[in-house]
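Take a look at the following structure, please.
Excluded from the complex is one protein chain; the other protein chains are retained at their positions.
Let's turn to chain A:
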Amino acid sequence: MTTADHRLTQLQTLEAESIHVLREVAAESERPVLLFSGGKDSIVMLELARKAFAPARIPFPVMHVDTGLNFPEVLEFRDRRVAELGVELIVASVPDAIAAGTVRQEPNGSRNRIQTPVLLDAVERHGFTALFGGARRDEDKARAKERVFSFRDEFGQWDPKNQRPELWDLYNGRTHLGESIRVFPLSNWTELDIWGYIAQEEIAIPALYLAAERDVVDRAGMLYAVNEFITPKDGEQVERRSVRYRTVGDANLTAAVPSVAGTVAEVIAEIAVTRLTERGATRGDDKVSDAAMEDRKKEGYF
């Protein structure tokens, strides 16, 4: 800790800001919950929550919106981390909602859009008033305009034209019954900050984030690893290649990138020289249109 010259590094500054946000919500919100997917951003967010309340336990549950299309390594990781921290895990299940007939998946197999009603239903059932999400402003231009405290109406909708002004670090988390606040403690972190923090703090992450030899098929320039949800179609060649994942979304739609980075430091080195944004490189669901994220957020997506 650098105390001699009273200066903080960028990661210490970001860490302090995120911890402040987490504590503010715990102090003011009736029933917060932290969205935890087992992805790297939510892993960092959960680690910051641990630090914010140590030596006490994290004073709110974590929730996973489970699309049923998970990489098994990620589910294992989720369960192990939750057990270590002694926090309550709530699973909001998309397959259950499909079975109950409340949502239907899209023809291409994407369950991205239908996560939203399942999430909103869980929020209502549990009476959550604040939801921590791991989104960052550098991810997308719709995110660039998001508040740290993002107000949502009773339908979970985001209205970009009617956001609460956010001054200094004086956050307004007030809600009426049925409304909620989405809170983004990692708003000011960049992808490289997340990786730098994982390296500095030696935070455990699912092995999918590190390069390994995997069987993949090439679909329009995107490399998909063969798994329970992705089987080669007729005419597709299965190749053995060294790849890693930059994001961990649904196992049927998340592509891997060619990589030889077997350690976190090597991942950082690759990212530092990579010239493709995270979502553009690996998420089939964001390629639909330029305003895809803006549209989903208005409907209540995270």
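Definition applied: contacts are C-beta pairs under 8 Å (C-beta built on N, C-alpha and C of every residue); 3 or more make two chains touch, one makes a residue touch a chain; residues count from 1.
By our rule, contacts and distances are computed from a predicted model.
Name of the non-displayed chain as stated in its UniProt record, restricted to "sulfate adenylyltransferase", "High-affinity phosphate transport protein (ABC superfamily, atp_bind)", "RNA polymerase sigma factor, sigma-70 family" or "Formate dehydrogenase": "sulfate adenylyltransferase". Of the listed residues A:A56, A:A100 or A:A220, the one in contact with the hidden chain in the full complex is A:A56. Residues 1-3, 5-17, 19-20, 23-24, 26-27, 51-57, 137-138, 141-142, 144-145, 160-161, 163-170, 172, 174-176, 187-188, 190, 192-193, 195-197, 199-200, 261, 263-266, 268-277, 280-281, 290-291, 294 of chain A touch the missing chain (whole complex, contact as defined above).
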